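Each remark here refers to the structure printed beneath this line.
A protein chain is absent from this complex, but the other protein chains hold their places.
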Amino acid sequence: MNVLHKPKKFKIVGQGIPVIDAREKVTGSLEYGVDFVLPRMVHGKIKRSTVPHARIKRIDVTRALALPGVLGVVTHEDAPGLNWMGVWDNYRGQILDGISRFVGDEVAAVAATSVEIADAALDLIDVEYEPLPAVLDVEKALLDDAPQVREEGNVRDEYRVVWGDLDEGETQADYVIDQEMRYKAQNYAGIGRNACICTWDGDQVSMWTSSQTPSELQTGIHQAFGIPMSNVRVVALPSGCSFGLWWSNNFMMVTALLARKVRKPVKIELTSQECMAAVKRRHIEITRGRMGVAKDGTLTMADFSHLMDNGAYGFKTDVYFFCCDLWGGARNGDYRVRGVNTNLVTSGCMRAVGDITMGLAVERLADKCAHKVNMDPLEFRIKNQIKSGQQLRMQEPRQHMKGNLTDYIDGLTEEQTGNWPKMFHLSSGSTHELLLKGAEKFRWHERWKGWGVPTRVNGSKRRGVGVGTGAHCCGVEFGGNTSSVVRLNHDGSVNVFSAAGRQGQGSETTLVQVAAEEMGVPVEKVSIVTGDTYVVPWASGSSASTTMFRTGWATREACRDAKTQLLKIAAREFFDGIDHEKLDIEDGIIRVADDPADNRRIAIDELMNVLCSDSLSQTSVITGRPNGVMPPTIAFARQWAAQFAEVEVDVGTGEIRITDYLAGQDSGTVMNPKVLKNQVIGGAICGAGFVLYEGMEFDPSDGRVLNDSLLDYKLLRTGDFPSDPEVFFVESQDPVGPFGARGAGESPAAAAGPAICQAVHNAIGVWVDVPMTPETVMRAIKENEGPKAMAS
Amino acid sequence: MVNRSFEYLRPETIGEAVEMKAAHGTRARFWAGGTDMMLLWNRREVAFDYCIDLTYVPALRYIECSGDALRIGAMASLDDLDLKSDLNPLAAALGHTARLMCTKQTRTIATVGGNMCHASPSADLTPPLVAMGARCRLLGPDGERDLPLEDFHLGVNETALAESEMLTEIHVPGVDGKVAAHYDRVARTVVDIALVSSAVFIKVNAGNRIERAGVALGAVAPSVIRVTGAEETLVGRDLSNVNNGVTTTAGEEAASAARAISDIRASKEYRTDMVATLTARAIRQCISSLEGTA
Partner (left out) sequence: MTRLNVNGQSFDVDVKAHEILSDVLRNQLGLIGVKVSCAEGECGSCTILVDGVPATACLMLGRQGERHEITTIEGIGTHDELHPIQEAFVEEQGFQCGFCTPGFIMMAKAFLDENPNPTEEEASMAMSGNICRCGAHPYIVKSVLNAAERMQGRHESKRTTGSTGASA
């Protein structure tokens, strides 16, 4: 099987073409979930719990039903046994089950002829709660006598990555340093909100909503309602900024339940407060770690124990921490993760899950080790981080799903594996070249003055520089694979059908570029359908940086399949039975490759016309699909980021300003530099926000979200980030990804925190807890009796 | 209550507005820019039957200097303050303050009167206006009152407004001569509510001796705090005598006057420490602009 990428000169790959929906976006005509309407549609609203943990003793909806305009109400009594599971264990439970597990949990829903009536009816639903003890603290939730949030218990099995021998690592170390880091939950705080519109027609269900994961949402509805997948149509509309928020969410299931009850199209549109306090968030996390370092700067051991809270309905065992691969040069390692439930709003996979948190802890501890042996952070990274071809550490994920990856791979036939890259070894790229190139561009060696030494002091303002690195996967398997189908039309145009989501990452455009390159047609001739499960093949959604690597691979393979079919016919009909592999397509014209003297030419549309009128061929279009099996990418592919930051800290107030930024990215071949640089900087800003200001505050008495609006959940604005950051790419081509491309969106978010935190440390000489709000900075300075000249 | 609504009233003169308010009493609320009102309404934190929209009363919207006073109509927007920054040094300080507030597209709606009447402890305009010695004019069916702004703010969301009174104007007397004011605050992102703030006003005589000083703090008490101790530290000194020792002392006075509390934005300790820093900095800022004009 031919899956391996052979580099060649590209025509479309690498072009910074505008994204294909650019005009719709700048004219405001793109329809998102909130904009979508259906004829005869009615409106739904969700009744949410006011208590953190309780059994519903009685729920009386008669007063609500009596309100003029109310069409129906659903409660847990309408949902017996309607269980479903969200993508990557981000949700597991019944649609409504008569237990409130957090303040804001769904208790009932009303459909009415207007939003206002539905809203008013919520107040007329009488709920009597039987309070249960609640657990609002992630460490307390671990205890044996803690209140249990779920039937399955609070604590998930520990997930563990181990290599070498920690004791040996400790013996080899000259210094062992330990550290604990605590993270507040980051709020997705998506700009855009969401709505879900659902209608039942007999036992056919159709749903329109903004989602990154149309197929998985289809599966969820199938699971919950027990209807065949063929009866479930999900149309995933583009979403506002998502970062993993809009996958398959329980409010969508509630909409389906309500639509089934009232037998009319129902729209539930969430308010901003609902989006920020009742859907999903990043986990609260705690990382304890120890690292051992030898005097020559070799990391001898890495020992990390990580705790994360799943909130009420998350069920994850781990957070996908590819930082253990990034720092895989450590001779011995043991990384342990535990997931635990709390009576707080559900948490799930937010952009760079695990690597933005645990990764920051690992980077910071590594920095402390480098400091201890007085080594430049850049040199320390080059010395201890993984290089292409070396063994990966994260080897056997998702045991609980489908057996372990080693057994799975061992069981594959040769036909299946073909010439896949070496399993459990890094296939391409690393931080090495990024660090070297970045150091030169940033003038690192000139600007870095040593650990805890500012580059400039001006009154109370101190500047410092820092470097940070990040890694993440390029898609994860076992949740289901990915596919794409292409159709070649009479006029030589191509349709791509792919279950990718459209959350602004630009994959509708980059997938079109993949298809156009492979088919040899201009991009204008390719059009893509991304979200409609009636036509797209099942694929794991646009999550875990999967789309370019895996769906892109599938799209290219599908194009290859269609192209082969086409060229075989061309060879037979127009090129005297020449071996079809000698033919190629360029700009929609088929000709003999590598033989300029041969002037035979036929355009795709001409050939397609012949094909249609040929009674023997009996076909009107050519359809292509991947012919082979996609290798398990988690076993070899990673994306890399190295970022450099300069900050200015006001030691009188603790305010931090980012004054300069450089971001290097190795995601293999760059499909579209405009799309990629936006992903890189967008990631950096997400990571920067996380370490500077972002953190959810929960009421200690009942766990409700206190900062459920942007007034007190602070996001970085244009004035808070340098306007002219530089982005550079290292393109270490991947042997499997389409044209050598890999995943991109998440490692940049992981690299930002370490770079900014280190820069702050270098500016003021102390490490600051995150988020580094002005107050936290001042506290750190005070506690460490930092710079003596506490300027006022 | 399905019909959770209100009646919309649109006066076009100050007289009409006052009449409407008198007619409906507590069942009516003034709607100025509505940037506070809309949030309260949407979050169901306010209930009323009549909304008196003041945006169609042109007579309430002005910023001008007349005689020795700076006069600001209650319906002047925060953006108007920014645009009128070049009127005089105090308008400049208020313009600077306005630019720190809300966002441009909400400053065009939000009003000075609304900021005063909502009486939030973190309202940005209150400290500089109080430091400058601003007064406010209230108009009711029984006539007009004029009182120091300091006495207008009684507590969180509490003002001296009587049931049927409206705020018509803020005026700052005695702005002729050599004056400077500066307001600063600690915030997280470029758009934020003040975590803690301090404003300083200084007036010097011909001989550059400080004749009047005002120091006021925001977000460290239910309503604005005037730091008379710090003011006394400054009054009577030559500008050239205001050294680091003096600013630090004034800062310490500010810190001891603060009655901060802890909330999700900041702790009591941090707020208290910061008023010292901010006050000292604001004094230095005033001095350097006065020296610049000297």
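Just so it is clear, A and B label the chains in written order, and each chain counts residues from 1 on its own.
Just so it is clear, a residue touches a chain if its C-beta (ideal position, glycine included) is under 8 Å from a C-beta of that chain, and two chains touch if they have at least 3 such contacts.
Values in this document were obtained by computation on a predicted structure and should not be read as measured data.
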The listed residue (B:Ala93, B:Val191 or B:Val204) that touches the chain absent from the view is B:Val191
Answer key for A:Gly492, A:Pro725 or A:Pro774 versus the chain not shown reads A:Pro725
Out of A:Pro52, A:Gly190 or A:Gly333, the sole contact with the unshown chain comes from A:Gly190
Touch assignment to the omitted chain, from A:Gly314, A:Gly683 or A:Pro771, lands on A:Gly683
Full-complex touch with the removed chain, picking from A:Asn154, A:Thr346, A:Thr431 or A:Gln505, is A:Gln505
Note that chain A touches the chain not displayed via residues 10, 13-16, 18-19, 21-32, 34-35, 189-193, 238-243, 271-272, 502-506, 669-671, 673-675, 677-679, 681-686, 709-711, 715-729, 731
Residue list for chain B contacting the dropped chain reads 4-8, 10, 31, 33-35, 38-39, 41-42, 51, 53, 55-56, 79, 102-106, 108-109, 190-191
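Definition applied: only the chains that are shown with their structure count from here on.
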Here the gap between chain A and chain B, centre to centre from mean Cα coordinates and rounded to Å, is 45
The residues of chain A that touch chain B in their complex are 67-69, 116-117, 120, 123, 652-655, 692-693, 697, 706-707, 711-712, 714-717, 719-720, 773-775, 778-779, 792
Chain A partner, complex, touching residues on chain B are 1-2, 4, 186-193, 195, 247-248, 251, 264-267, 270, 273-274, 276-278, 280-281
